[in-house]
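Dropping the structure in here first, questions after.
Shown here: the complex without one of its protein chains, the others still in place.
Labels run A, B and C following the written order; every chain starts at residue 1.
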Amino acid sequence: MTAPEKQVFPGPVLNHHSGKLLIGTRYWPTEIWRRPWSLPRYRAGALWLVGIILGIAAIGFGIGELAVWGEKILVWLGRCGLPAPAVAWVWVLIKLCCVIGVIVANGLWAVWWERKISAHIQSRMGPMYAGGFHGWAQTIFDTIKLLLKEDVTPAAADQAMHLLAPIVAIAPCIIAFAPVLFGNELAAAKLDMGVLYIFAFASISVIGVVMAGWASGNKYSLLGGLRAAAQIVSYELPRGFSIVPVLMFAGSLDLAVIDRAQAGYWMGCIPRWFVFYPVVGQIAFLFFLIASVAETNRTPFDIPEAESELVAGFHTEFSGMKWSMFFLMEYGYVLLSSFLLAVFFLGGGASPLPWLVGIPSWIWMLSKAMLMMFVFLWFRWTFPRLRVDQLMDFNWKFLLPWSFANIGLAGVLVYLHLRGWGLR
Amino acid sequence: MNPLAGADAVARLLAAVPKAEIASSPVKDYPTIRLAAPADLLLAARLLKGDLGFMYLEMVTAVDWLGPVNLGGFVCGGNSNPLSRKPAAPPVSPVPGPGVSYRPMLDLLWSFGNLGENRKIFLRLELPRDRAEVPSLTSLFAAADWQEREAFDLFGIRFTGHPNLIKILTPDFLQGHPLRKDYVHAKDRYDEE
Amino acid sequence: MGIILDKFPLIAKAIPGGQVVLTSTDYIIDLGRKYSLWPLTFGLACCAIEMMVAYAGRFDFDRFGVIPRPSPRQADLLLIAGTVTKKMAAPIVDIYHQMPEPRFVMAMGSCANCGGPFYDSYSVVKGIDRIIPVDVYIPGCPPRPEALIYGVMELQKKIMRMKLERGGGATVQAEKGSRDPAGEDA
Partner (left out) sequence: MKSEALIVTGPGLEMDTMFVNLGPQHPSTHGVLRLGLTLAGEVITKAFPDIGYLHRGTEKLMEARNYHQCVILTDRWDYCSAMPNNLAFCLSAEKLMAVAIPPRAQALRVIMCELNRIASHLIFLGTYGIDIGAFTPFLYAFREREMILDLYEKCCGARLTYNYIRLGGVAADIDSDWVAKCREFLEYFKPRLDEYDTLLSFNPIFLARTQEVGLIPKEAAVGWGLSGPNLRGSGVSYDVRKSEPYCGYEAYDFDVPVGTHGSCWDRYFCRVQEMRQSVRILEAALTKLPSGELMAKGLAKVPRPPAGEAYAHVEASRGDLGIYLVSDGGVAPYRIHVRAPCFINLAILQEILIGKKVADVIAVLGSFDIVLGEVDR
């Protein structure tokens, strides 16, 4: 016995546009999965994407190597009658504005990009209406609203520390950007101990986080602050030790030297990037990636601001711009880690294939950094969260001992290189 | 398997507990035993849990047989149509149906389940409304803890020996026990127009 | 660090071309608030399930820039989704006062509007507007996610009408009187 034939209903809710049952809508999920390319929106989106990528490559060709522009500006400044010290100061100011511009622009871009990536991972659309095509102005509107939010300092909070915490959190991140390489020779400051400088300043912001945790007078943020202190400090170690093989291969702490050490190709097509060194490169790359994810408090290590446990972790009591300082810090460190990953392991500035050398180095550096940032954002929406003690066990019992072993292995490679059979 | 098959369990319980008999108005299709005094409860429960294998306390509840519900217990007087100003006919029947006698007693009910042989037994006990005292079953069944607190909160039945007999559901400032038939709701600051 | 713009209307009026500047800043600030309405993850009863569905894939709230924030300090929209009982009334008022200005309240569902199917219960507050001021009411029990999105769009229209003179700045609203006095709101 089967069900009776089509039955006339006493007028269920019809979709007043198409007049068909809501159930008969064209975007019934199964249709999306069976024939995605049949949807015009899908094809249009793909065309837009290809257009944007080609556009950026064309701009890159037009501008060419940015380092060259640097000398031209210096010469022009000299010629228009400024005394030597003034030129130096103006040049430092220009570099400062560029680096801060990169960090703030990254803040705007990364937040929007993360919301779009998370949306498309989760089969939804993300910001669409905030300012036109795909909600590009979403983060700008967020910033305007946050600027005008009432600045709440809770009664139980320690006023001075509450105000100081975001500043102490964001300042080291901006300072740490000085030696970071944006192209082959393109760095704000040429420091021959760049790596040491970056890690030194990057570890100061944990003080800001702990200050925030303690100063807001809220038990959840205290727990979040203590967890942050334990996590960030203990993940500094594997992060530092996983870089040692790279320094051994490059022979110097200066980022520009590390970058030059990765130029050239094996057998004509495989680029000499440190990530392709037989075993040492992959292990060092993975450990540095994991430790950087833990440094920036992102999933699966986001226990300091675990939304489901500690309400909002150490930044529970911060509202308006003070809260967005913490967000700027997080995305600043994500950008810093992406650029470091690009320089240390992916041969920042060097093109992966010999016949693509024409494209300027800053395009390569930017695309590798964005690739690494995509990996950071992608982690956040796929992994569950670790518990505090599991996180500590993973670090002290797995990450650290194996990074020491990796340094030993790197020593063997360097010894082979010195004996002449090496990879050079 | 028909839950009534546990006749031998009922028989052994009746033999062990003094003055217990099959309840006159049983829960439909389930064996119901009426206890005579609060003291027999622990004895019956220990027997059920120990020998007869009824390890699962399913439900602890009570019924107040005072009479039809007092519409003062409702904020809008049980008015089924909130918009109409005149009070509608209360849907509560003043005259009890056949076989029902209103009396000022609280009728407590326990339901025990034997998961292995898939059987249920209901214990019933009548208590006077003003001083309803009964020993608590938390020593034998941990499930009784919150259900007895709920019975205390909504009916005002005191369970002697309960570790933490305080309010569980109603707000702290609510006076009286709402599920009693004669409960009249005192308007508080949230109820004024 | 929030910028206080309360004195700005007086200054703008003093300068000759100031009125144009004032209206355009109003417009930009309202656009900022309109497209970045962050509600609090705070569901009470059945309407909370429909609210979660509104955040999920099919009726995506993120399209309007609406992301749920766990802490009241970072939220600017209090979405009361469910029955408000007397025991829960005091915590709700505390949460409302913890939220920084400018804050909005939406009563979702007939329980939050007027007590709904529990109108004559002894332990239910007959509507959230008895304890906190409400900006938008959404009928339904539970209202469909589309109704919730329509409610948010109504709130966005209301935000677009906010003026700096009438308290669009960051100081506490209570000190400046009602944001839209009667009659002028239409």
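Here is the rule we go by: contacts are C-beta pairs under 8 Å (C-beta built on N, C-alpha and C of every residue); 3 or more make two chains touch, one makes a residue touch a chain.
All figures in this text were calculated on a predicted structure; none of them were measured in a lab.
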Touched by the hidden chain, restricted to displayed chains: A, B, C
Hidden-chain contact residue, picked from the options C:T83, C:N113 or C:Q156: C:T83
Of C:R130, C:R144 or C:K163, the residue in touch with the unshown chain: C:R144
Residues of subunit A (touch criterion as defined above) contacting the omitted chain: 1-7, 12-13, 21-23, 28-30, 33, 118, 121-124, 219-220, 223, 299-300, 302-303, 306-311, 381-390
Absent chain, residues of subunit C that touch it: 40-46, 48-50, 52-53, 56-58, 70, 72, 82-83, 85, 87-88, 91, 95, 117-118, 120-124, 141-142, 144
In subunit B, positions touching the absent partner: 1, 3, 25-30, 55-59, 61, 63-64, 68-69, 71, 73-74, 78, 80, 90-93, 96-100, 102, 109, 111, 115, 118, 122, 141-143, 145-147, 150, 154, 167-171, 178-179, 183
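By definition in this document, only the chains that are shown with their structure count from here on.
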Rounded Å distance between subunit A and subunit B, as computed from the means of their C-alpha atoms: 61
Between subunit C and subunit B, distance of the C-alpha-averaged centres to the nearest whole Å: 44
Where subunit C touches two or more other chains at once, by residue number: none
Residue numbers on subunit C that touch subunit A, as the complex places them: 1-3, 5, 28-29, 31-36, 56-58, 60, 62-65, 67, 69-71, 73-74, 76, 98, 100-102, 168-172
Residue numbers on subunit B that touch subunit C, as the complex places them: 73-79, 82, 170-174, 178, 183, 185, 188, 190-191
Residue ranges of subunit C in contact with subunit B within the complex: 85-87, 89, 119-123, 125-126, 130-131
